[in-house]
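Okay, here's the structure, questions in a sec.
Of the protein chains in this complex, one is absent; all others appear in place.
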């Protein structure tokens, strides 16, 4: 159960609500985000919610039977958009396109890609500086200095930045050079990292785990929300299956289901979701028509020379064509 | 390697080609379909194909390195459409919509659904009379008498029929009452059944196995083709995964990959692919924009009362809406 | 619910039982096997079973809530052994070792292997003559003539035969040359074949499907049992997973779970279960200590020259060593 409190609730009023709920057998967790304050009550379902709703200082009460609460679509049905500076919305009416290289490599690379993104109207650029690689001997990214360079060039062009954070200690050093923190598929259940990101006032995009269930993804988002950060984006990026004809199995089913189960924006990552360059656009369009709020994909001036993920990265021509198609599709989206 | 022979090839010419290929270390299988004749040569890749191409009676020679040959997109790149009477094409320019109940139940049920399909412009009706059920105690279908009733009503309305065949001995009794034979997901690797369907002059739709790989699906199609039947349709219907939020994991990746790897038409089954009624349209549209040649879905006047699969079956209103959306999407498909 | 009838039940007594159960809302299926007769009652659970138990002609009544009934361990807790001629038991106190080549290839091959099996004390030989192969161009087995040769040699040596049946029409021609029919992993849900094997008076070993659940395997066995054949053996042979370090994922968990859920003997196939020759013995021993009633594995005089599955086939030396280990392990089995 979620009890949303008025911002003006008095201390003794809140204590009265807590006493009521405790005595009804619930465990209560107080959640204060930058947007609102809540009591999340876990426990027995036999309770007349009107009792809590009638108490002074209570704004509203919602029954949520899911294992996740604050991210559930059961108490908030409309998508909660994430807002960046310059009125850029993710989860608003427009499809949000996010693109960039797998890894940040050099000033020249970043500059050429930023310009391409500006040309096609994209407002958020992805690019990794801390790279989670299976092997300790593989390229691990340019690190914080790479991020500063990435940031400097993006800001020249008015471009927003999303990049992956792998570790709690990186949050502070990255903070001023990031618009959206990304949690990677290998960290979806790194609960300490999630909780730490709950204390940050910047949005977080959280990728589904490599074999994570939809329910686990939502519970991971709940970790961040319940630690104080409501600005969340979910990302479907393909799951691991027995099929070897492609890299991951993009779970198109997850798109309408996440949109229904949660009020958070849902973004698709077709680059990792299929892992084959020529098929990335087909999966991107499929995700959009299935209800995704946006797409994050990999683009590079010369994919063949990229330091990582070249085989699933579009070149500028392919990227331009994809954006044109998305624009055409957008126009009929409310119809279909 | 595929050697396509001229229809006019003389016996001794053909023997000369076989001798050439045998002596080059290939194993040769002769394939005669209603459309053409081929020699499929399996073996060593070191061979100058011009040698075979120059022989009398040879129409063309194609190098195909895949484990499947005749169904491969490497020798025939355009989709090979399946043609039904009345100029109904599957794999042509138009999206092919196929719909109907999970099980044929009664005259009233069939009649109401046929009328609905006519209303929305659908030309092929699905409906099972032999039902593969996990439990021997579950409803097993109306059998051959049900099929005859189904056929009679469909023909009144000029509707084509697709229905599942489970066993070789059923082929003959079903033959005159079927326009397309369907091979179900549990029989995708029932190789005896596949070979027997190669001798039939009616089209066959073959569903991907419950955990079948893309390669296995294509090899299963190769069984039918190499036994003489070129009129084949592939069907993606979701694979088994660890996720329990839905029935099967619809493999959207399989759509563009099958279209690339094979020249056969590819149909999507979103009803089994997600298994949740309200999300079936989203997956249907996603499959179409990803390149599917059509969609097969379950519809019933009263899904709540269906004898099987009610939870994934659209009612008439939902079905009408889906077809309207497909029509709108179709108009911009060449653009996106 | 299972109602076991006395062999001496009179027709009107049985009709009275059926009337009672029908009026209580159950659907009744009569099952007559060579060993006993039953009424399997499907439906509502609210029923006082003593009412049925007290009726004339009723031997016993068992409540079984599983989706499978007659194969359930809930009404018969001790293993129901399968008995071959010469007092060979599968599912008795001794571990049953079954071995032989993947494919029957020649008289010399069969003879050398039969002799090896006699040497190590094995009483049942496996060997395929109808081979389910993914590709239509791969070796498909020697067919019925191969089986007759296989049979002739085995009978000279007093060896029993298990071999795969792929199709209903093969049952009759194979019948006199087979001691145990095997249903392969691709046919576990070929329900027509299962039902046909219910009418046979020879034992059937049924392999778990390639991605079949434990519940599906038991329901498939129920198909055969409810069609009249109680002589059944279950076989775990590995499932399909994301892991590529080996051929299949041998599901060791399935061994104790099948033994608990069912009264049928359970055999392990470590050759397909891991698919790597040098590790086959480790998996065989693990399955035995986990509770398997026996092991079926592949052996060949020269695995490197086998026509199929050579990479997972033991040679005679390895096979001898495995049997010695099984014998040592057997001695302490009741202790551990």
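As written, the chain order gives the labels A, B and C, with residue 1 at the start of each chain.
As a convention for this text, a residue touches a chain if its C-beta (ideal position, glycine included) is under 8 Å from a C-beta of that chain, and two chains touch if they have at least 3 such contacts.
What you see is a predicted model, and the numbers here were worked out from it, not measured in a lab.
Although it is left out of the displayed model, the omitted chain contacts the following shown chains in the full complex: A, B, C.
Checked against the full complex, the candidates C:142, C:161, C:200 or C:285 give a single residue touching the omitted chain, namely C:285. Interface note: of A:163, A:182, A:226 or A:323, the residue touching the hidden chain in the full complex is A:226.
Residue-level contact of subunit C with the missing chain is found at 211, 213-215, 239, 241-246, 249-257, 260, 273-274, 276, 278-279, 282-283, 285-287, 289-291, 325, 328-329, 332, 335-336. Listed by residue number, the positions of subunit B touching the unshown chain are 211, 240-242, 244.
Listed by residue number, the positions of subunit A touching the unshown chain are 27, 29, 40, 42, 67-69, 132-137, 166-169, 186-187, 189-193, 195, 209-211, 215-216, 219-220, 222-223, 226-227, 240.
Everything that follows uses one rule, which is that only the chains that are shown with their structure count from here on.
Spacing of subunit B relative to subunit C, judged by their CA centroids, is 33 angstrom. Separating the centre of subunit A from that of subunit B, both taken as means of CA atoms, is a distance of 38 Å.
The distance from the centre of subunit A to the centre of subunit C, each centre being the mean of the chain's C-alpha atoms, comes to 49 Å.
Residues of subunit C found to touch two or more other chains are 211, 240.
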